[in-house]
Each structure stands twice: as C-alpha cells, then as structure tokens.
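These notes concern the structure reproduced below.
Some chains have been omitted; the remaining ones sit where they do in the full complex.
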Amino acid sequence: MSDPDPVDLERIKVEILLDSPLVRRVEEAAERHGLTGWTVLPTLSGSGRSGRWRDDQVTGAASKVLFTTVCNREKAEAFTRELSPVLEAYGSVLLKSKVEVVRPGKF
Amino acid sequence: MPAGFETLLSPVILFFILGALAAALRSDLAIPEAVAKGISLYLMAAIGLKGGVEVSQSGFTPDMALAALAGLVLSFLIPIPLFLALKRIGRLDTVNAAAVAAHYGSVSVVTFVAGSQVLGSGGMPPAGYMVAVLALMETPAIIVGLMLARRGGGVQVQSGNGLLHETLLNGSVVLLMGSFIIGLIAGTDGFAPIAPLFQDIFTGMLCLFLLDMGLVAIRRLRESRALTWRLAGLGIIFPVINGTIGVLIGALIGLDTGSAAALGMLAASASYIAVPAAMRLALPQADPGLYLAMSLAVTFPFNITIGIPYFVFLATQVV
C-alpha cells in the first residue's frame, strides 16, 4: 500500500454465502460477466433471520459455501446487480470489500 | 409387546434412540459429516446391490410391474390431499405446503432399509424388486409439488435450467439404480466376493447411520422455528394414513406380506435427500427449516420407532 499508484492495484473482493446446490448457477453468471476466476470455501454452521443451520452433507439441503471472486469495480457492480434478485430469493448474504492485488492484470 | 414391536429393542433402533437422547441432552456427540455421507452412500449401494441380486434370481415377475405401478401412482397422488391438509389444517402458505407435500410423496431410503431389516429378521423379507420401486418413487412427487406451487399462487418456480435433469440424476437415485443394475448383472456369484462388505457388515453400518440420524433429527427439532404443534401433528398423521393405504394397496395387488409392508413404509416415509435438494433450487421461497423439520425430525423418528412395527403388524393381518 506504499506502491506508486494504489488505485491501479485496487480491486473489489465479492463474497457470497450461498446454498451449495446454487453454486453452479452463480458460476454461470460469473462466466457471463467475464470474471476470470473465483474460489469456493466451505462453511460449518451459521445463524440468521431464517434460523440456524449446520453443515449437512447427507441431505445436502442445509449446506452452504462461500463463493469469492476478485475483480474490478465495474465487473463487481454488474455481477452483483444481476445476482441480487436471485440471492434475495435464496436469502443469501453478499459482501464487497476493497483489496489490493499483486498482479492486477490478472483480475 | 404386540408382534413387531419387539424390534424396538434391536440395536438398530436403540442406536437411533441413543442419538436422539444425546441430542436432547445437548451432548457434543457428533459424527463427522463426511463420514455420515459416506455411510449413507454405502447403504444405498448395498441396498441396490442386494435388490438387484435378488431379482437376478427371481426374474422379472408380474408382481414387480404391479408394485412399480402402485409405487408410482402413490408417489404422484399422495402430495395432492396432503397439500390441501397442509394449507387448511397446517395453515401453511401455498409454496410451503407444496414443498412439504412433495417430501411425503417421495421416500426415505433409510426408513425402507430399517424396515427391511425388521421384516428380514421376522422371516418375511420384502422382494428384491422393492428396491427398484423405491428408486422409482424418489422423484415423481417433486414434479407434482412444483405443479401445486405454480397453480396454487402466482409463484415463480425457478426451474428452467435443467431442474428436471438435476432431479432425475440426483446422486441417490443414480447410485440406487446403478447398484441395482450391477447386482442384476453380477448375480449371486458376482456378488459373493463383495458380500462381506455389502451384506455382512450392513446391519452394523445401519446402526452407526441411525445414531447420526437420531442426533440430526433431534437437533433439528430443537433448532426449528417454523414447526408448530399443528404441523407436528400432521407429520405423524400423514405417515399413518399413507402407510396404511400403502399396505392395503400392496395386499390388494397380491404382494407378499413383506413387500406389502415395505410398500406401506415407502408410502409413509418422507424424503430427506432428493426432494430437499430439488426444493432448495426450484422453490427457494419455501423454508428448508420447515420441510426438513417435518420430514427428518417428526416423520422419520415416528416411522423408525412406531410406524415400521405398525406397518409390519398391519401387513400380517391383511395379506
């Protein structure tokens, strides 16, 4: 963060907590928006307005994952705008935060 | 104790009760999810193989076609009256009523497996083809459920992109049917070298899985916010009615005692694998906490402890 032109290195990290069966659809949306990459992390449990859940691989219905992707502002906005109504229906959580990347060309 | 109910003292059921008690007492006992899933897949492969091997001996019979037809019809029709009951008596909205109804039209593999165990140890194992009936009954109710949701209100069903595909190729359906066919091809001789895994240790594995199911069911019951007393009542009345109808139809179409009882168990049981996954995708507005609580935390324990012996008893009376 002492780099010459920090703006150029700045990207947005989008984190989406979603039901595992939905991952495939979010990946398709990411591809449509030309996102170059993403990573999916596992979760153990959680709690929200719709109650508690814990990882449950047997039924698969209460297992959630964290989909993360790093990209520039415009793509992040376009991507999250498209997903918002879907995520609303599924009660997912979406976060955006600023990150600095090393090889900005990659994102 | 009436005939059939002594199975409440078999280790299979006792492990379920142990899990339920541990969860009720808030013990931290827990089986790792990956292991529970592994055992669940093992049970499906084993039950599929066993069914296939048996059919490879008995050959295809008219009974089989009748049982399959009965299973399909039950699976398509059960959700409709339940949907109405869930709306009127259970006071659910259209979407949730449709989602719950779909679960009861479909089946629970482990209820079937535990029931077969009980029937087998009582000397009246269900016919091998009942496994194929089980597989056939997994998915039709999903379609009926979605239709009910769509008709009942202006709900937009999130289908389109291959929902049918995802439903028909649900992992449990594929594994069950695939193992059934492998058993059919392999026959008794081909099965012999793998029998130590898929047959000898089967009952023990079922114990471990039911231990986990007991934990899961009661934890879910405790954490559920959506389950009302009315709904819990329906979760017990549904299996009694559906199961009774299933046994009677089994008797009517001339199935043997074990198979008629098994048809009752299939009708009575509610899905906790194929349907929840499909509903989460297609009806995201429906509350998973609700349908899993009814299927896993009310109906499953009821069937395992009281439903199964009752269906066995009924079948011995009417067949």
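Things worth noting here:
Each chain carries a letter (A and B) given by its place in the written order, and its residues are counted from 1.
Just so we're on the same page, contacts are C-beta pairs under 8 Å (C-beta built on N, C-alpha and C of every residue); 3 or more make two chains touch, one makes a residue touch a chain.
What you are looking at is a predicted structure, and each value in this text was computed from that prediction instead of being measured.
Only one copy of each distinct protein chain is displayed here, while the full complex in this structure file has the stoichiometry A x3, B x3.
Everything that follows uses one rule, which is that only the chains that are shown with their structure count from here on.
Note on chain placement: the centre of chain A and the centre of chain B lie 35 Å apart, centres being C-alpha means. Within the complex formed with chain A, the chain B residues making contact are 33-34, 36-37, 40, 158, 161, 166, 212, 216, 219, 223-226, 272-273, 276-277, 279-281, 284-285, 287-289, 292, 296. By the touch criterion stated above, chain A contacts chain B in their complex at residues 19, 21-22, 25, 50-62, 89-91.
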